[in-house]
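Note that this complex is displayed minus one protein chain, with the remaining chains in position.
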Amino acid sequence: MQNDERESDVRGEIERLVRPLLQTFDEGDLVRLAVDEEEFALEVVRRNRPRAVTTGSEGMTGIAAADLAGGAPQAPERPMELVTSDVVGVFRGSRPAVVIGERVAASRELGYVEALGIRNPVRAGRGGAIAAIMVEEGEPVEYGQPLFGFEGGE
Amino acid sequence: MQNDERESDVRGEIERLVRPLLQTFDEGDLVRLAVDEEEFALEVVRRNRPRAVTTGSEGMTGIAAADLAGGAPQAPERPMELVTSDVVGVFRGSRPAVVIGERVAASRELGYVEALGIRNPVRAGRGGAIAAIMVEEGEPVEYGQPLFGFEGGE
Amino acid sequence: MKAGLKKVLIANRGEIALRVNRACHELDIPTVAIFSEADRESLHVKRADEAFCVGPGPSARSYLNVPNIISAALISGADAIHPGYGFLAENARFAEICRDHGIAFIGPSPDAIRAMGDKATAKRIMVEAKVPVTPGTDIVESVEEARAFAKRAGYPVLIKATAGGGGKGMRAVHAGQELEQALSSASSEALAAFGDGRVYLEKLIERPRHIEVQVLADTHGEVLILGERDCSVQKPSHQKLIEEAPGPRLGAEFRRALYDVARDAVKAVKYVNAGTLEFLADGDAFYFMEMNTRIQVEHPVTEAIFDIDLVKEQLRVAAGERLSYRQSDLRACGHAIEVRVNAEDPANNFAPAAGTLKTVQLPGGPGIRVDTHLYEGASVPPYYDSMLAKIIAHGRDRDEAIARMVRALRETVVDGVKTTVPFCIEVLTDPEFAAGGVDIGYLPRLLARESRLEAAAVS
Partner (left out) sequence: MKAGLKKVLIANRGEIALRVNRACHELDIPTVAIFSEADRESLHVKRADEAFCVGPGPSARSYLNVPNIISAALISGADAIHPGYGFLAENARFAEICRDHGIAFIGPSPDAIRAMGDKATAKRIMVEAKVPVTPGTDIVESVEEARAFAKRAGYPVLIKATAGGGGKGMRAVHAGQELEQALSSASSEALAAFGDGRVYLEKLIERPRHIEVQVLADTHGEVLILGERDCSVQKPSHQKLIEEAPGPRLGAEFRRALYDVARDAVKAVKYVNAGTLEFLADGDAFYFMEMNTRIQVEHPVTEAIFDIDLVKEQLRVAAGERLSYRQSDLRACGHAIEVRVNAEDPANNFAPAAGTLKTVQLPGGPGIRVDTHLYEGASVPPYYDSMLAKIIAHGRDRDEAIARMVRALRETVVDGVKTTVPFCIEVLTDPEFAAGGVDIGYLPRLLARESRLEAAAVS
C-alpha cells in the first residue's frame, strides 16, 4: 500500500514537473533548473541573455515547445541579429532616423553612444532590414545592451 | 542563430533533467524537486518515510521506474507491514526470540520497550509471517522506529 | 571554559533549540535533540550530536511528551535538560520530574516556577518584597468588594483571571454600571479556558509601556541585573513583535529604581538562573506585572548591548558554577533591536501560515545577528509557533540600530509564506516609532490607521 502511494507520487511528481516546464519554456526564460536529492543533484543553468532583451520586441520569444513524449520540436522563428552597445554612455540617433522595415547597408551609422565626451558610432553590423529599435533618443545604455535588431541575415 | 542555440539548450536541459531523474527514482528516495525561474517556480516534496526504513531490508526499495515516454510503470512489490515503537526506550526481545519467516498470531508479544522502568509491550499487529527484524536486543529506540516487518497482509 | 555538564538534552525545536545547541557546542558539551515527526528534516536535528524522535507532529504528543523526553535523556546519558522557551519551560512539574531522575533542569527551582506561574501568588510575594505592583485586589468574592476597589482606585479598572494568560478572562471596565456584567462574563470565560473562574481587579493603566528587566543569578548568591528591554511594540494579541534595549527615553533615576526593585524581587524569590521581570511603565512609575522563569525570545538584544552569552551562563549556573561576570564587569554599549520574522499575514490579523520555503536569503554584514532554523527548502509545519527567524541589529545608538535593521530587513528574502518583514519595515520607518517610547497601544493604533486609510482609498 505504501509503495502504491509512492508509485503514484512519482508519476504525479513527474507530471507536475513537466507540464509547467513546457509552458515555461514557451513563455519565458528559464534561468535555473535544480533537482536536489540526498545522493543526487542536477542543475541546469541557462546562459544569460542581455537583460534588455526581455523587454524587447516579440521577435525574441520564438522558443518552441519541446515535446517530451518524443515528438519533434517546432521549428524556431528566424532569430534577430542584434547590434549592442560596447560602451556605457548615452545614445543619440542619426538623422534622418531609421524606421522598422528599412533596409540599411552594413556601414550605415545608426547613431552613436556618447561616453566621456567621445562619440562611439553605432553601425548596422552586417546590414539588412531593421526589425526592432530597442533604444530611445538620449537613453543611458550599458555594455552589451541591444540597440537595434535586424532580420536574420543567414 | 541565437534562437537555434537556445532551442538546443532547451532540449538538452530536458534530456539532462529527465535521464538522471528516472535513474534516481529507481535508486533512491527523491526528497525534493525544485524548479526556480524568474516568473515561475515548481516544488515537489515527497512525504517523509520513517528514517530507519531507509536502512531496512530490501523489501522496502521496490520503487518502480516511472516511464516518462508513457509506458506503464512496473507493478510494485508487496509492501511490508511495520510494527513501530510508540515510545522512546530500550528494546528487549521476548524469549524464545522470533525468527524471519515465522508466522505469529496478532496477539503475540514480540518484546517490550522499557521506558522509565515501564515495560511497553510490542505486539505483532495484525500478525502473519515475520519478514524483517529491524531492532537488536538492548537497542535504544525512538518514537515511530520500525521494529518488525510482516509480509503484506492484504 | 567548559561547564560541568556532560551532555545536554534540548527539549525544544526551532531557533531556540539551535541557540542552546550553539552555546553547548561552544562550551564543548555534546547535545541531544528531540523532534517530532514533522521536524525530521529540521536544522535543530541536524546540528545536534544525537537526536530522538519523541512523537508525531502535534506538540502535545511530542514536544510535551514528558515520558519520551525523559526516557531519551536517560538513554542518551544526558545529565541536564534545557527547556528553551514555551513547551515545558515553565512547567514546575517537569522540572521536578527532571530532578527526580537526577537530571539538571536548566532553569530555576520548581518552587520558583510554581510561585511565579500563579499570578496571585507572584503578586503577593512581590508586595511582601516591596516591589510596586499595580493597585489591585486579591481574588474578589463579591461584586461589592470589586465596586469598593474601583471607587477607591478610580475607573477604568481591569478584571483579570488569576490563572489567566493571552487576554482570556480579561475585561476593561470604564464605569460602575458595567462592572457586574463584566465580572460575571470574565469569570465564566476564565472557568472555560483554565478550569478556574477566580478573578481579581487592577487599576487599568491606559497607555503603559512594556518594560522588562533581565536577571541572572547563580547558586552562590550572585545576582546580575542586565538592564531593561522595551517590548511595547505588540500585536493586538499582546504578542511581542519588536523589542529593543536599552529602553528609549527612560531617565537615569527611573533605571536606578527599576534595577533596585528587580534585585529585591530576585532575592525575595531566591531566584536562580535566567529570568525576566515584566513591568508596566506609566510615566515615572512602574508596576510589576509578572516574572518569566526562563530564557526569553528577545534575550539577544540584552546579549548585544552587554556582550554576554546568556545561555552559556544558564549552563554554568545549572552546573553549580559561578557566573562568569560580576555586576561591575558589565557595561551596556550602544543600542540593539530585535525583529521577529513570523510566518504571518499582518494584513489579515497576523494569521499564521505554513508551507515550504522556496527562497531564503538572510541578512548579514556589520551589526547584524540572525537566529533561525530556516534554510532553503525547509518546511514550516502547521503545528508550532509561527516564528521563522529573529534578526537583531546592534548599532552605536538607536538611530544606527534602526537604520541597520531596516537595511537588513530589505535584504531578507523568504519566499513561500507571507512574513512580518514588510510590516516591520513600516513600523521601523514610522516617525512615532523613530521618536522612541511608544506604548503598547501603538501597534493596534497603527493597524487601525492603516485600515482607515485603505477604507478611505476604496471609497
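For clarity, chains are labelled A, B and C in written order, and residue numbers in each chain start from 1.
Basically, a contact is a pair of C-beta atoms (placed from the backbone, for glycine too) under 8 Å apart; a residue touches a chain by one contact, two chains touch by 3 or more.
Since the structure is predicted, the reported quantities are computational estimates derived from the model, not experimental observations.
For the chain that is not shown, the touched chains among those present are A, C, taking the whole complex. Only one residue from C:237, C:327 or C:361 touches the chain missing from this view: C:361. Only one of the listed residues, C:300, C:346 or C:416, touches the absent chain: C:300.
Checked against the full complex, the candidates C:7, C:47 or C:124 give a single residue touching the omitted chain, namely C:47. Remark: the residues of chain C touching the chain excluded from display are 1, 18-19, 22-23, 25-28, 43, 47, 300, 303, 307-309, 333-334, 359-362, 364-372, 375-376, 396, 399-400, 403-404, 407, 410-411. Although one chain is hidden here, its contacts on chain A can still be listed: residues 31-32, 34, 36, 41, 43, 45, 48, 50-51, 87-90, 115-116, 140, 142-145.
Quick note on the criterion: only the chains that are shown with their structure count from here on.
Ranked by C-beta contact pairs, the top pair of chains is A-B.
Here the CA centre of chain B is 40 Å from the CA centre of chain C. Chain C has residues 377 in contact with two or more other chains. The residues of chain A that reach two or more other chains are 36, listed in rising order.
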